[in-house]
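These notes concern the structure reproduced below.
All protein chains of the complex are present and in place, except for one that has been dropped.
Lettered A, B and C in written order, each chain numbered from 1.
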Amino acid sequence: MAVLEAKKVSKFFGHFPALRDLTFAFKAGDCIALLGRNGAGKTTLLHLMAGLTRPTDGSLEIARRVSLLGHGIGVYDELSARENLQFFANLLPVKVDVEVWLEKVNLREVAGAPLREYSRGMRQRLALARTFMGEPELLLLDEPFTSLDDKATALLQSLLAEALARQATVVLSTHQIPEAMAHASRILFLERGKLRYFGPCPDEMLGDSTWIYRTYGAVS
Amino acid sequence: MLRMSWTIFLKDVRMEFRGKEALNASLAFALVVLILFSFAFDPTSEQIREITGGLLWILFAFSGVLLVNRSFVREQSNDCLDVLLVSKVPASSLLLGKTMANLVFILLVEAVCLPVFSVLYNISMFQLPLWLLGVCLLASWAIAILGTAFAAMTVNLRLRELMLPVMLYPMIIPALAAAMYLTNNIAAGKVPVGDDLIWVRLLVGFNVIFTTLSLGLIDTILVD
Amino acid sequence: MDQRNFTYMFYGFAAAWLILALYVVSLVSRGRKLADQLETLKRTLSQEKG
Partner (left out) sequence: MFDKILFGVGAASGLYLVRNLYTMLMVLPDEAAQGMIYRIMFFHIPSWWTCFICFFIAGAASGYSIAKKNFRADSLAVAATEVGLAFTFVGLATGMIWAKIIWGIWWTWDARLTWAFITALTYAAYLMMRNMIPDPNERMRVSGALNVFSFASVVICYKAIDWWRTQHPGAVMSFRTGGGNIDPAMEGMTYQNLFAFLMLCLVLVTVRLRQEESLRTLEGMRRLAFTRQRIAVLG
């Protein structure tokens, strides 16, 4: 049973083709690394999967419960951690115990204070709780490791492992190969809006960060 | 769907009352303009009765835009709008929740301004409290629904503070005109009857048409 | 009265023609600018390819 199925998906911005004829499917429990240079269409593809934009052509079927961690952290600065989580929990179709999640990301003691008083790391941890709560079937993470502090990185690692263990599908976009390799079971490589490679991680990538660009890329 | 609107309404109200930035700014603005009016004409003369409605509704439309403008900016700072849309919140629920929140803010400003206006200019606005409430509700809803929908349109513009009023005011003229006319009557203690009721009908019709249009088009506006 | 009548009629006709003429002129100049830009860009793109 596919969590996400794209058939000949294209996305145009005016006459500019951002994505062209993508066909692929993700299964439950997959962890996909979205690779590609800047401007290859990674963010556009993530937005498509999130349902923030709709394809110009082709069909895209997406799971019911999707969660997104974009460049912005997606929580409100004026509200407290508890209010933030409670608000997003109220929008979910399942019941979520907010206190459990506050405990999990280690913010319980300060949960009543407004977010603007938090440190950067604390806000990032709250954003992680917001993303992972409610057991989403499809997790979309846009460059999740950039600018995370140590604690938040460790937390993200464990949350990712947990999510994968309960057969959630995870999509990470990144352009740092070693990081992607550490988690991903499959690679989706985009170049200029075209799908160049989709499959298991090739071993050659391990030591050589430009291997995939050289092998599957058309422009050098 | 309505439950989601309610959740968003509560969140917006809570956020605004936490900082009160927009509310305070627009209240202060409204009060300053109320005082400025006294220089525009003789504040003790009878002629002010004839322009009461006009003054008040221009004031409410201006301070209303200050409030409405913040509505989608709130969602923008940390990309919260994206998160809401990903959580399968229908765009129309989002609009409805935000409109209700804006309606509450506008009504609050009116609740402060109307007594102050009555006292300062010696006009009793509250002879027909139910009529006044009705007109305020209807006309404020008109400002709120169109204002919120247009705030969604302008949220990505660099000049959004400027563009929103430029787009909004020409379109709410019918609603404002009706509200002005009815408010004049109310201030004079006259219950609108007969031909005057056409303005009530205009307000209701305006609201029905533009609420339907806004709820129908908001998905197109927000989702690519 | 009749003299004034005539002058104003003339103004009216002139205004109508002038507005339309101005619009046509702006349309043509914009079109020319657009064609220029398109041409330049096409050349740049084909140079890069070659």
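Observations
One rule holds for everything that comes next: a residue touches a chain if its C-beta (ideal position, glycine included) is under 8 Å from a C-beta of that chain, and two chains touch if they have at least 3 such contacts.
This is a predicted model, so every value here is computed, not measured.
Within the full complex, the chain left out of the display contacts the shown chains A, B, C. Remark: the residues of subunit A touching the chain excluded from display are 12-16, 37-39, 56, 192, 213, 219-220.
The missing chain lies against subunit B, touching residues 146, 149-150, 153-154, 156-159, 163, 166-167, 170-171, 173-174, 177-178, 198-199, 202, 205-206, 209-210, 213, 217, 220-221, 224. Residues 1-2, 4-6, 8-9, 11-13, 15-16, 19-20, 23-24, 27, 30-31, 34-35, 37-38, 41-42, 44-45, 48 are the ones on subunit C that touch the missing chain.
Just so we're on the same page, only the chains that are shown with their structure count from here on.
Between the Cα centres of subunit A and subunit B there is a gap of 39 Å.
With centres set at the average Cα position, the gap from subunit A to subunit C is 50 Å. Within subunit C, contacts with two or more other chains are made by no residue at all. Annotation for subunit A: no residues touch two or more other chains. Across the interface of their complex, subunit B is touched by residues 47, 50-54, 64, 66-68, 70-79, 83, 87-88, 90-92, 114, 130, 140 of subunit A.
Chain contact summary for the complex, subunit B toward subunit A: residues 4, 7, 11, 14-15, 18-19, 74, 77-80, 82-89, 223-224.
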